[in-house]
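The structure's right below; bear with me while I get my questions together.
With one protein chain held back, the other chains of the complex are shown just where they sit.
When the chains are written out, they are named A and B in that same order, and each has its own residue count from 1.
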Amino acid sequence: MEMAETITLEIARYSPEQDTAPHFQSFEVPVHKEWVVLDALNHIKDREDGTLTYRWSCRMGICGSCGMMVNGEPKLTCATFLADYATKGSKIRVEPLRYFPVIRDLVTELGDFLGKLKKVKPWLIHPSQAPLSQGEFLQTPAQLERYKQFSMCINCTLCYAACPVFGLDPIFVGPAALALAQRYNMDSRDQGSGERIAVLAHPDGIWGCTFVGECTRVCPKHVDPAGAIQQYKLTAVFEWLKSFITPKGQDI
Amino acid sequence: MARQSNEAFFWVLFSAGGVVAALLIPVQLFLFAIAFPLGWLPAPSYEHLMALVRLPLVRIYLFVLCCLSLFHWAHRFRYTLYDGLQVKHLNEIIFTLCYGGAVIGTMVAAYLLWTIA
Partner (left out) sequence: MGAVKPETIRVEYAEFHPRWYRPPVSVYWWLKQRQYLTFILRELSSVFVALFVVMTLFQLWALKKGPEAYAQFQQWLQSPLVIALSIIGLFFVVFHSITWFNLTPSAMPVRLGGKRLPAFLVAAPSYVAWAVVSAIVAWLVLR
C-alpha cells in the first residue's frame, strides 16, 4: 500500500480558560517511516503550535506517560507508528485517554487513579521483621513466575481507558490497581493479603468487574489485568468461606 | 480480617450456573426446541419422557440445571442492567427482581419435579 508523504492529525484541544468543551484542530505532519505519533506531536509543538499540551517522557514504552486515544483505541503514542496509518487520505485522531477528566488538551487528571493505587497497598507487607543478620529474602524462579506478569505494569492507565465499568462508574478500583494488588498478594515475600482484602473483595473492587477483557487486550505490557482479577475472585471466595469458620478478626 | 462483602456467594452461584448452562443447555435446547419440532430426529414418546423424569437422578439433574441456570442469569442480567442501562441507582429493585425471579423459578422447578409422578 502506498505510503503518503504527509498525514493529517486531528488533535483534541481543550483550554480550561477559554473552552467549555474540547474541539479538534488539524495539522499536517510529514510521514517518516520510523516516526511514531509522539514524534508527530513533538513536531507540531516545535514548529506549528507551541501551546499543544501532552505528557511524554521515555519515548520507549516503559514510563507510561504518553497514553492517548489514537483513532478510538488507547495506545502509547511512543509505540504507535505513523506508517501503520499512512495510506492516502487517512487521518489520525488523537484524543486524551477516555473516561478520565481532561485538564488541558491531551492531559488527563490521574489523582483518582493514584489514590486507588495507594489504597491497594502495592508494596511488600512483612510484619514479622526478620533481623538483617538472617540475610535477604530468597525466591525461586517458580515463585517469581507466579506474579511476574502482573509486575510488568507501567501505570499507563490504558486499561482504564478501555474499561467500560470504570467509564460508567469511576468508583471502580480498576484493572491496573487490582492487578498490582494481586502482584503483591502472589509474591512469596509478602504477608499482606489480609490488609488488601477489604479493598479488593468489595463491590467497587473485583466484584465490579464483569470480565469484559478489554483491559487485557489494550495493555502494552501484556499484564493481563483481567486474568489477575478473575484469579483473585476465586481467592476471595475461599477467604469468604473461611470467614465463616474462623472467629471474627482472626486470621486462619 | 476485615469483613468482606457477600458478593462472593452470588459470584459462586453465577459461576456454577455458567458451567452447568454451558455444558448442558445446548444439547437439550437443540433436541427439544429444534430437532424434534422440525422432525430432524424422532421425538421421544410421552411414556419415554415420563419414565426418564420419574428417575430421581434425572429429577435432581433437572433441578440443578434449572436452579443454577436461573441464578447465573440473575447475576449476569443484574450487572448488564447496571452497565448497559446505567441504572445502578436502582440497584435494590434490580437485585430483588433478578434474584427474586431466580428464587421463584427454583421453587416452581422444585414443585414440578417433586410432584410430576
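Before moving on, here are some points about what is shown:
The working rule: contacts are C-beta pairs under 8 Å (C-beta built on N, C-alpha and C of every residue); 3 or more make two chains touch, one makes a residue touch a chain.
Because the structure is predicted, anything quoted here is derived from the model rather than measured.
Among the displayed chains, contact with the absent chain in the complete complex occurs for A, B. Contact with the undisplayed chain is limited, among A:Glu5, A:Glu28, A:Asp84 or A:Glu145, to A:Glu145. Checked against the hidden chain, the listed residues A:Ile62, A:Ile171 or A:Val212 yield one contact partner: A:Val212. Against the chain not displayed here, chain A makes contact via residues 14, 16-17, 19-22, 72, 98-99, 101-104, 109, 141-142, 145, 164, 167-168, 210-214, 216-217, 224, 226-227, 230-231, 233-234. Where chain B meets the missing chain, the touching residues are 17-19, 21-34, 36-38, 41-44, 46, 49-50, 52-53, 62, 65-66, 69-70, 72-73, 76-77, 79-80, 83-86, 101, 105, 108-109, 112-113, 115-116.
As a working rule, only the chains that are shown with their structure count from here on.
Within the complex formed with chain B, the residues of chain A that make contact are 164-165, 168-169, 194, 197-198, 201-203, 207, 210, 233, 236-237, 239-241, 243, 246, 248-251. On the side of chain B, the complex with chain A involves touching residues 1-9, 11-12, 79-80, 82-83, 86, 88.
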